[in-house]
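Note that one protein chain of the assembly has been removed; the remaining protein chains are unaltered in position.
Just so it is clear, A, B and C label the chains in written order, and each chain counts residues from 1 on its own.
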Amino acid sequence: MWQGFPIQPEQASTIARGVDHLYYFLTAVDLFFTAVIFLTVFYFAVRYRRRSPQDKATQIEGNLPLEALWTFIPLVLVVVMFLWGANLYIRNSRPPTAAMEIFVVGKQWMWKLQHPEGPREINELHVPVGLPIKLTMTSEDVIHNFYVPAFRVQKDVVPGMYTSIWFEATKTGRYHFFCNQYCGTNHSLMGGYVIVMKPEDYQQWLSGGVRGESMVSSGAKLYEQLACITCHGTGKGPPLVDVFARPVKLTDGTSVVADEVYLRESILYPSAKIVMGYPPIMPTYKGQVTEEQLLQLIAYIKSLSSGEGKVTK
Amino acid sequence: MEAADVQGGSLPRINYLNAGYSIKSWLLTTDHKRIAILYLFSITFFFFFGGSAAVLMRLNLVEPQGALLEPATYNKLFSMHGIIMVFLFMIPSIPAVLGNFLVPLMIGARDLAFPRLNLLSWYIFIIGGFFTLYAVLTGGVDTGWTFYTPLSTTYSNTNVISAALGVFIAGFSSILTGLNFIVTIHKMRAPGLTWFRLPLFLWAIYATSVIQILGTPVLAISIVLVALERLIHVGVFDPAVGGDPILFQHLFWFYSHPAVYIMILPSMGVMSELITAFSKKRIFGYKFVAFSSVAIAAISFLVWGHHMFVAGQSIYAGVVFSALSFAVAIPSAIKVFNWTATLYKGSVSYQAPMLYAIGFIGLFTMGGLTGLFLATLAIDVHVHATYFVVAHFHYIMVGGAVMGYLGGLHFWWPKITGRMYPDGWARLAAAVIFVGFNLTFFPQYILGYLGMPRRYAVYAPEFQVLNVMSSAGASILGVGYLIPLVYLIWSMRYGPVAGPNPWGAKGLEWQTPSPPPTENFEETPVVTEEAYAYGTEETQVA
Amino acid sequence: MHSSNNALAGQFDDLEQQHEASSLGMWVFLATEIMFFGGLFTGYVIFRNLDLPAFEAGSRLLNVRIGAFNTAVLLSSSLTMALAVRAAQLGKKKALVIFLLLTLLLGLTFVGAKLALEWRHDFIEGLVPGLNWTFNGPDAAHLELFFCFYFFMTGVHAAHMVVGVGILVVLIIMAGRGKFSPQRFNVVEMAGLYWHFVDIIWIFLFPLLYLIGGRY
Partner (left out) sequence: MPGHIVPKKLYFLVFAGLIALTALTTGVSFINLGKWNAVAALAIAVCKASLVVLFFMHLRWSSGLLRVVVVSSLVWLAILIGLTVGDVFTRGWIPVPSSWETQTQQDIR
């Protein structure tokens, strides 16, 4: 790479290299066809220029084999591009099971991030190198987008739903992240740095500074404050132990997996999907809990599920 | 242009231009040729209006911290640039100006099927333009041309409703124009003019019209829903009642992706006319070029999801939309190859329109091929909404569609006005535009891959070098666009008289005087040969 | 619609070409209308499936009797419109005026019933999102979404009805002045196509909004 005049961002995540290889392939194909078209046009332009007003063109209707050829070759190439790109995309969309989960809330015009152990950050994200990190993201107002060019990942951050990306940094350093979905006046200022540290430095960073409460214990406190326990611990409402990631049977006979989206919906719109065997008595908590508190509650409910070592680790 | 010089002479005594000189004779005309002129003036105004916003934006981006504008102002400028250029310039450009002028001429008809509807379309367009300008002049709008919710419905405190109304109204103009063309091409063709004898420009215009009538209403309803939600503070895109902001993106892109083909398809049609006329040769593979227009129009409706690969759309939908997006590359490639092959063994001359045509092939090739990056899922996840996208669509819309529009305008200018422009200046302008364009937009591909997001008023310092290059190119490009404005206006009065067929081109429009009489043809022509029947008998300058 | 007294406009060769062109134009316009409503139907399909209980509950809050009555009114107006076109084809001026008047009357009945009986009632009950929303039963948020769809869909439909009523008024005046003949009835026919189309939209809105929740 040229120093001082880079043509691609640093490759700082496990998926960056794969994306770049695909990019090189497409660039090569593009350059080849651009060259073919340019040179052919140039050659014809010179070779068959009109030399005198009497010049006659040779009339040609077309050529079927040629048409077939230049339909077939691009077709094969785009099928290769599609399969390669889709394969990489699907693989990159699945976070590894061991990923550490960090929660991200976007609002006009700042990023609020919270580590499972509790520390909160604004417009900065400290992560250890070599560990898969999964970001679970939502927005308080408009659509934002969390984009780290050095990691080759981005995803819109949409109000009313959870989206996620994951990455595993391969190099320590400071990498720009941006809001990449236009979100109003100070859109271009809504960014910051991902700071990738050696694991031991990360541990030190975690223990230094204001420690704060872990997500789970904040969630547990909220759980108590909002008196969830009066129903969900007494049989009036469905128990929440071991509910996360399990299929839940609903009154209409269908079942859903109790993921983050379902838990969020059940707290905000409790009567939308009622668990079979329970009356629809839960009041809505819309307007009473913030997006961040919702994430804490969900983290707590997750921690109630066995085999769920990651969040409480 | 030696032909025109030799000619001298004077304009035909009676033509559509001197059929009346009063303001009323223009503002109440139902003559498709005069309506085309009305559109020409209106969209030229909007082009330079929208272009000046682009100049200010590029100036601002010379420095990372913004050289002269507040972010809020910058946001309004790019929103205005997008809205005006897309809805008030590009969409009407070739269809409403060249299409209006040429569709009846090319099929040997006296006018479009619904002349008054045609005039009404222009008035609707002007009213839409008025609302948009009103929004701009009374504080602007800062949502981008995409009007994404909930920013547009809830959080923006600018003139969203007025701008949305402008887009909504202008949309109806587009629908009615498309409707008029479809009916005209179906029902008004001269005797003997079968579908496979139609000039390829008309195939392209027909395909475009299909997109206009089937796509635009979906944009209209989504804009109405945005406006309603803004008015009553609740609606179907509102997450607070369980609504889905991503639904808006689906409805918006269902129109707005095909809209890109509303811009480029007519330009492709112009290419087929220019390349054949200046190589004095039949088009290579007529049916392939014709059907590829229809194929592009049809497939264009199946690919909109590639704007939403990182929007929270399902992964399955992403994969499907990616596959379908690649499909659209095939007919586009077929066209480029056929144009290139048309040059083979031709007798190629290089007047200004042909230079624009060759510029188009180059820029469209680069724009089209970089589209493949964006259809490729894994790469799009990196370059989505970066300057790579900005570069790509400018290569298509400006490098492709505007080059085609200017090429067509230069080609048919002698038919429209009866006079020639100075060819030397026109060639110079084509060259300046080509160079300026590449200098402006090529660096943006690299910026995009480096990760510079679009719609940024201020940016990270590492992106500065390429931004300065781009801004320098923009100033050349700006000059390039001003040159034709000068000599074309000059030629309307002082240009040499062109005669009916200065290029020795085939096609019914060249068989009537320039400028044509109000009723187009003295007698309804009878068509006995294929389009582009060059070489059968030498069409000489009359 | 033609300023000259001649039934044939200058750009056409004969009446048949003119008639074919206007039919094609009108049908193409109706195709755009289908796509216009299509955006609303798409949203409806999605949220009806995502929030089924709320949409069923919302559907049950609508007055099915008025809905069915209005459906019958609109279907009758389609019949009278079809008969009006027939009268124009046969050159029966008086029958044409009478059938157009009947159509107008039925159209006004529909809009009137919608406005005075349904929307006014919804407003009093606090079921109008954004303007007067006081519902606080179970799943009020998703119910509000249903009512957004209800008002947007019936509102856009009613707007089309109002346009249709305006067209009818113009037609009645023109018919009264004897502007139509068996050679010149395109305008009546095209207006008829529009009117029937608006009817068809309602044919779908009625079950989607009023019936889909089930009344059992």
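The rule is short, and it goes like this: a residue touches a chain if its C-beta (ideal position, glycine included) is under 8 Å from a C-beta of that chain, and two chains touch if they have at least 3 such contacts.
Keep in mind that what you see is a predicted model, and the values were worked out from it rather than measured.
Among the residues A:Phe244, A:Tyr269, A:Tyr285 or A:Tyr300, only A:Phe244 touches the chain that is left out of the figure.
One of A:Leu64, A:Val79 or A:Ala98 touches the chain omitted from the figure, and that residue is A:Ala98. The residue from B:Leu137, B:Leu231 or B:Ala317 that touches the chain not shown here is B:Ala317. In the full complex, chain C contacts the hidden chain through residues 15-16, 19-20, 23-24, 27-28, 30-31, 34-35, 38-39, 41-42, 45-46, 49-50, 64, 68, 71-72, 75-76, 78-79, 81-83, 86, 89-91, 182-183, 185, 189, 192-193, 196-197, 199-200, 203-204, 206-208, 210-212, 214-216. Summarising the interface, chain B meets the missing chain with residues 186, 214, 218, 244, 246-247, 250-251, 254, 301-302, 304-305, 308, 312-317, 320-321.
As a working rule, only the chains that are shown with their structure count from here on.
Using the mean of the Cα atoms as each chain's centre, the chain most removed from chain A is C. In whole angstrom, the spacing between the mean C-alpha positions of chain A and chain C is 45. As a whole-number value, the distance joining the C-alpha centres of chain B and chain C reads 35 Å. Residue positions of chain A touching 2 or more other chains: 269, 272, 286. Of all residues in chain B, those that touch two or more other chains are 240, 242-244. Note for the complex: chain B touches chain A at residues 71-72, 74-75, 142-144, 146, 148, 150-151, 154-156, 239-240, 242-246, 279-282, 284-288, 310-312, 315, 318-319, 322-323, 326-327, 329-330, 333-334, 336-338, 340-341, 343-350, 358, 361-362, 365-366, 369-370, 372-373, 375-382, 384-386, 446, 449-451, 453-460, 462, 465, 534-535. The touching residues of chain C, when paired with chain B in their complex, are 1, 9-13, 17, 20-21, 24-25, 28-29, 31-33, 35-40, 42-43, 46-47, 50-51, 129-131, 133, 141-142, 144-145, 148-149, 152, 156. Residues 104, 109-117, 175, 179-180, 182-184, 186-188, 213-218, 220-222, 224-225, 228, 231-236, 240-244, 247, 250-251, 254, 524 of chain B are the ones touching chain C in the complex.
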